[in-house]
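Worksheet: the structure to be examined is printed underneath.
All protein chains but one are shown at their positions in the complex.
The first chain written gets the first letter, and so on, giving A, B and C; residue counts start at 1 in each chain.
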Amino acid sequence: MPRYGMVIDLDRCTGCRACMAACKVENNTPEGSFWMYVFRFEEGEYPNTRIWFMPRPCMHCDNAPCAKVCPVGARYKREDGIVATDWDRCIGCRYCEVACPYSVNYFNWRDPEENQYVNWKDPELEALSGGVIPPYKNPDLDRPCGPEKRHIAGASHVEGVIEKCTFCVHRVEAGKTTACAANCPEHAIIFGDLDDPASEPSQKLQRKSSFRLLEEAGTHPRVQYVGGTPHGHGWRQIQPAGKRS
Amino acid sequence: MQAKLERLPFGVGQLTPKYLTFVMGMLVLLAIGLLSYGRQLSEGHIITGLRDIGSMGGATWGLYIVFLIYFVGVSFAGITIAAMIRLLDVHYLKPISRIAELITVTALILAGLCILPDLGQPLRGITNLFRYARPQSPFFGTFTLVVSGYFFASLVYLYLASRPDAATCAQVPSRLQGLHRLWAAGYRGTPAEQHRRKVASFWLAIAILPLLVTAHSTLGFVFGLQVGRPGWHSALQAPGFVVMAGVSGVGLVILVAALFRRLYGAETRLDDRIFRWLGNLLMVLVLAYLYFMVVEWLTGAYEGHQHELKLTKALLGGDFASTYWLAVICLVVPLAILFGQWVRNQFSLTQLVVAGALVNVAAIAKRYLLVVPSQTHGTLLPYGTGSYSPTSVEYAVVLGVIALGCLIFAIFVKVFPVIDLTDGAE
Amino acid sequence: MTRGKLAVSMVLGGFFLQALSYFFLAAPLGIPTGVEYSNPRLPFAPAIFIAGVMLVFIAAIVYELLPDRDGGE
Partner (left out) sequence: MKRRTFLKSSAAAASGSLVAGSLMAGCLETIVEATIDEKQAAQKEEWVPTTCWIGKQDCGILARRVGGRVVKLEGHPANPVNHGTLCPKGIAQIMAMYDTNRVKAPLIRTNEKGVPGEFRRASWEEALTLVAGKVKETRARDPHAVIWQKGRSKAKAFYDDAFAGATGATKLHHGAYCSDAGYRACEYTVGLHGVLHPDFRHCRYLLSWGWNITNAGGNKLCYLTWPRQLVDARERGLKVVAIDPRLRGAGRFADEWLPIKPGTDLALAMALCHQLVKQGTIDQDYLKSFTNAPYLVKDDGTFLRMAGSEMVWDAATGAAVVRAEARDPVLSGEFTVDGQPVRPAFEVFTKHIATYTPEWAETVCGIPAATIAHVAKELGENAMIGNKMLVEGLSLPYRPVAIMAYHMTQQELGFQAVRAMLTVMMLLGAVEAVGGQRVDFSWKPNDNYDKLDQATVKDGPYNIYLKESKFFPINSNNSGIVAKAMLDPAKYGVKSIPEVCILHMTNPLIAYPSRKDIMEAYSKLKFVVAIDPWLSETADYFADVVLPAATMEKYEGPISATDQYVDAVTLRVPPMAPLYESRGDIDIYLDLCEKIGVLLGPDGYLALLNKSLKLKEPYLLPLDKKPEVRAIFDAWAKSQGIEEGVAFFERNGVKVKGPVPASKFYGIAQNPPFDGRIQRLYGESLLRIQQEMKAKGADEIYWRDYTPLPTWRPLTLDASPADYDLYLVSFKLIEFKQSRSAFIPILNELAPDQCLEINPKAASSRGIEDGDEVWVESHNAITGETRKLKVVASYRESIRPDTVGMAHHYGMWVHPRAKGMGASPNELFFTGEGYVTNTADQSFHVKVRVYKA
């Protein structure tokens, strides 16, 4: 069985946020949810300033705090390394969200179909999409995943449940890579089987030194970064995405 | 052995206009709360002030969780006091035992009701917990021990302890006679029955004390085991919860007991000795809690880990400073009052009531400061500082829940004597 | 002494149910590495745990309220 992971090459990331957009359309995440989030940082004082970029998907930790705290087992770890959310079971307590050191969880604060960028419940769209609303909904997301046949792919299914990056489980099970990796213009995001030493991410890890985010938290993330350093004390976020409350 | 009564004591069975006005008021509040909850169900949590932690810059747990842990906290008092009376043989405290037990039961109901509006899928919450609850989740303890175990135990305790009074009331002819008879379940006060009561309540008290500690600790573990939130991950979290629960619970018992003493003119039944004892207990608990706070503060400020430091700054001098110092004042002032009373061996019920009220303000503030800042100001990745302010919906729901608590009390006192009729020394 | 025995056995039974459910029937403890950590090994195992907790306290009611068969001891 493959054990999936992601390697992000910070030497190649231009902070363009194409991965964020690709993720949103692929997974139909509602407004305000960024399963993939790209930080833009600034550090140092003028004129000794430097700028950094850092994409932040879900880390799919091997010791996932979210899976540990989930009271009903809606958040669980799969054998292939993916940390999944069963949107049929989640009760919406958001314990996973407060437990996650990386803040990768997003709650469906309102009807996710109405919270889409184009309101899927707008009757005007029915004419546009040939009688099928929603217009750009990804039909793959309804498919149950894995041998256990649970509903874990994509977003925008149920109000009041938690969602996060699924490593595009519906694509991965179909033999494709994640939407963010597939769309990264600079090929900075590489996804694959970390147990296979010949896979592209494994190769990358052999060539360049790597680090993981907040390793001290003991979460053992399956997302590794190469070509940079962990964020330091004086890093300030610039140009944050998303309206803040 | 039973005292013969001419009529039902402490206003049981009598409805006064004042009472009805109060009930109406509470019903209105409850209705507003229900309507708000209905709105939240139909429109989603978007109408609350809650938002995602991190890129959305919000707090995902807010007022509902604050009051959940506050209510679980105040539930501490009743059962503790009841158990202490039994185990320490402090007979003169007996008259307040039912008030205390009722506070426990009511508070636990309210706590349960505070979880529901927080859940995104409330009905799933109820069904899925029974189906899937995982022992590994600290919520398992909250759910099983606090809500079912602790609540059920308190209910059993309340019931068993009230049987003699039920039997007494059942002798008075009234519309409630049938109920009281049922309640008494055949209790006649025979020596055998009294013996059984003694044995049962002794073992119950013994069984409840560890449950009490574990239940409150469990709630502390909900926060204390989380390494991802600065300000939460601390071994002090669980004991702190137990002590703070005691502070707020005893404070509330003082308030409620004083209220009923005033309402029913029960100065002889609820005498000063009881209040003095409660005051002293409160003083010790507040002192212990303040000690915890200092330890907490020192750890955050001294170790200098950037996230802990940021949070400590936000608490002591930043966005939460006003709430923080309000909480400190609401603990220090009562301590001063209680300490003064103790040293000078004076007693003033008014002062004690003020102290009881203040510690509850402090309790709510401290619960808020536990839940919210670690979310908005405690992200480990540099998302920037977030903010949370509850909306009217959340306030309405919480007020509705409190109103429901008042109603439970109001109804209880009209069907059953809220002040224990029998003395401790039976 | 049947009353006492009954109560004690209920208490013991309650604790047994709790332990059984907690350690053997509910979802396993430990670092979650697979889907099995998300499901109880027996459906509704948490309900069994709760039943165990309640059984312990019901024992007190049973102990007190169980009618005397012979009108006293």
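Note that in this section a contact is a pair of C-beta atoms (placed from the backbone, for glycine too) under 8 Å apart; a residue touches a chain by one contact, two chains touch by 3 or more.
Just so you know, these numbers come straight off a predicted model, no measurement behind them.
Q: Which of these touches the unseen chain: A:15, A:57 or A:221?
A: The single option touching the absent chain is A:15.
Q: In the whole complex, what residues of subunit A lie against the chain that is missing from view?
A: Looking at subunit A, the ones touching the missing chain are residues 10-12, 14-18, 20-22, 24-26, 31-32, 42, 44-47, 49-53, 88-89, 117-119, 122, 124-125, 128-130, 132, 135-139, 142-144, 151, 158, 160, 182-188, 236, 238-239, 241-243.
In this section, only the chains that are shown with their structure count from here on.
Q: Averaging over Cα atoms per chain, report the distance between subunit A and subunit B in Å.
A: Centres of subunit A and subunit B (C-alpha means) sit 40 Å apart.
Q: Any idea how many Å lie between the Cα centroids of subunit B and subunit C?
A: About 26 Å, centre to centre.
Q: Identify all positions of subunit C at which a residue touches two or more other chains, and write them in rising order.
A: Expected reply: 27, 32, 37-40.
Q: Going through subunit A residue by residue, note those that touch at least 2 other chains and give them in order.
A: As it turns out, subunit A has residues touching two or more other chains at 68, 70, 73-74.
Q: Which residues of subunit C touch subunit A in the complex?
A: 27, 31-35, 37-40
Q: Which of the residues in subunit A come into contact with subunit B in the complex?
A: So the residues of subunit A touching subunit B come out as 32-34, 37, 39, 41, 56, 65, 68-74, 89-95, 97-111, 115, 158-162, 213-214, 217-218, 231, 233, 235-237, 240-242, 244-245.
Q: Looking at the complex, which residues from subunit B come into contact with subunit A?
A: Those residues of subunit B that touch subunit A are 43-46, 49-58, 60-61, 115, 118-122, 124-125, 128-129, 131-134, 136-140, 143, 222, 225-229, 306, 374-375, 379-384, 386-388.
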